[in-house]
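First the structure, in the form of structure tokens, and then the observations on it.
Rather than the whole complex, this shows some of its chains in their spots.
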Amino acid sequence: MCRWIAYRGETIPLEQYVTAPAHSLVVQSQRALESTASTNGDGFGTGWYGEHPEPGLYREIRPAWSDENLRYLCRHIRSHLYFAHVRAATGTPITRPNCHPFACGRWLFMHNGVIGNWSRLRRKVEAMIPDEIYGSRIGTTDSEAVFLAILGAGGDKDPVGATTRLLATLTDMVSSKGYREPLRFTAALTNGSDLFAFRFAANDNANSLYYRESGGNVVVVSEPLDAERAQWKPVPNGHVLMAEAGKPVSLQPILAASRVAAE
Amino acid sequence: MCRWIAYRGETIPLEQYVTAPAHSLVVQSQRALESTASTNGDGFGTGWYGEHPEPGLYREIRPAWSDENLRYLCRHIRSHLYFAHVRAATGTPITRPNCHPFACGRWLFMHNGVIGNWSRLRRKVEAMIPDEIYGSRIGTTDSEAVFLAILGAGGDKDPVGATTRLLATLTDMVSSKGYREPLRFTAALTNGSDLFAFRFAANDNANSLYYRESGGNVVVVSEPLDAERAQWKPVPNGHVLMAEAGKPVSLQPILAASRVAAE
Amino acid sequence: MCRWIAYRGETIPLEQYVTAPAHSLVVQSQRALESTASTNGDGFGTGWYGEHPEPGLYREIRPAWSDENLRYLCRHIRSHLYFAHVRAATGTPITRPNCHPFACGRWLFMHNGVIGNWSRLRRKVEAMIPDEIYGSRIGTTDSEAVFLAILGAGGDKDPVGATTRLLATLTDMVSSKGYREPLRFTAALTNGSDLFAFRFAANDNANSLYYRESGGNVVVVSEPLDAERAQWKPVPNGHVLMAEAGKPVSLQPILAASRVAAE
């Protein structure tokens, strides 16, 4: 089980959420609290937007807690929208292409969760990636395959709709023909302007997801970055948080209640 | 274009061919002679057989020439059958799972060449990997996909036949419907007992491949390890070299002459 | 605080203690029990003796728990005397030359502990390394400096005496002129034939150290490898365990009681 943060708001240095807080993401890489895996030492990554339309990406296979490059970059890189992720691998190798976030054109995606019995579903999900996007499959994770399948389902034009449709399909897959495999999906998706953060589960409890909003800035996190718990609101299971240009942050249910497992 | 060596014979330390010769594989990693890529610094690997039925594997993303671990291991590990490979990547990421050799059960495989326009053929070749073997696809290279497709074509029982059938299929693919893409395949395959080394090309010249035999020991190489050129005999294009338990080393043509491109 | 194991006895695969036990060293890399640092993910290493008079060495900066090379090597390398170490760094960078064990000629050394205020003592300890050995200082850790200082103090001919003299000097240093800095030293030293394991502390409690003996084989560990606690005997503080060719394993006090801090 991984940990991640996503930020959208005023331009700030990455360090403000990645390395500086008492319970920063880098601290969580060594000692997470709301996770079955207390150590998230199987690589990490950060993606951010600046003047270039496509995001920057820094991914490494070492633990985040000991990477001196990460500390320098988080101090020097400033962004209005960035992702950071520390990984606890669940089967796929520790390689840079298997570290989150994943980039494809303008889009960034990162994920914490599990996609059923991946060895059973892998070919089915990979088949949902259109040929013209399949060249972007440079790693072997379930998360990257789901990201490219979302884009293949029209995510570029309708990110929430495409993600919802894919989650419906995945829910069917993990529950079909007597299967009852866990599907847990807490993920962030962005095109550099709008941020979407999903919390969903089928056949299992949802992984934790919180957000904090202040003055037009929003930060979404797997677990709170400090002890001020009152400021961190949970994203309800089966919901998407939307932080779009020129609109207030909003929450919206993403699948009919009947599909959504009890939290 | 990569460089590799394969050895079968008396038990010797790996260093005898990997690091010791004047033009050893490690020297070739920095300065190859018969290759379009003079530098093979995109990772390396070695695989070997000992008392355990499955091979050992050491693969790294650093250049072979500066890896101190490799020097220690080549001095200390002894084997009767081993592979070593230095990589010049042609598009897929520099990760350990993308370094040769590849292992699956008792089998080892490594490759130097090109499989047509991989972005066009990738899904077709991946589709040839049976479901029960697909879990062994932990990387993203063309070479690993071809290896698993060979095993899927019956390589475990008939390695030469399965490889030949797959090469016939690949030759059709790279020449179908007006396509004329290069297929170059110099590869080694072993089950820990028998060694098979292939040299084949379609729509292009074959990559170089040599062997040296003495007293029941055979070493197969992308390019000679020393200046004693007379001792190194070329493996002819369109042939497989077979070094099997209890038999003399032999060469055999693998596809009808009509299929084989001129060397 | 690091974790390590040292083995001397019949020739066995490394995996017997490094990866196979319920609470193996690799398990301890992710979840140690008797250590202030529960995660030992700042690199690792193993050193072993085979037919070559000098030891083999495999050291990596990744966590041991996710290194596929380590699993292959531990299955295939067999030795009558080997060390393995997982690191929790305390200030010096995560580099291969800073990973234990350290090799110099026939000798291997590894350490778990702290050498006072290292930034104050570093130059003093480095000055104890003779010029002819200083070229072997390829890293920057306190542990490597202490190892080379032991060899400089005559460790090659009298390992226990040289180590004891150095510990006396270090004890003076950490307690001189009103200083009262912790010195904790649990370390293993070998020439490929004889194994010496030290447990010592001044101004602090000693780090844990246990051993298990059976049929001429001895394994020394930072913490027990399984739940059979009765079989694991502590090495008393201020003692060296000696496992020498042709002699029974013995324990011996190494510094006069007055010097040794209460355990």
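The first chain written gets the first letter, and so on, giving A, B and C; residue counts start at 1 in each chain.
Quick note on the criterion: a residue touches a chain if its C-beta (ideal position, glycine included) is under 8 Å from a C-beta of that chain, and two chains touch if they have at least 3 such contacts.
Quick caveat, the model's predicted, so the values are computed rather than measured.
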Whole-assembly copy number, given 3 chains displayed: 4
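Basically, only the chains that are shown with their structure count from here on.
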With chain centres defined as C-alpha means, what is the inter-centre distance between chain A and chain B in Å? 39
Residues of chain B that touch two or more other chains sit at 96
Please output the residues of chain A touching chain C within their complex, sorted ascending. 30-31, 39, 41-42, 61-63, 65-66, 68, 89, 93-94
What residues on chain C touch chain B, complex-wise? 48, 50-52, 56-60, 68-69, 72-73, 75-78, 96
As the complex stands, chain B meets chain A at residues 92-93, 95-97, 119, 122-123, 131, 134-135, 137-140
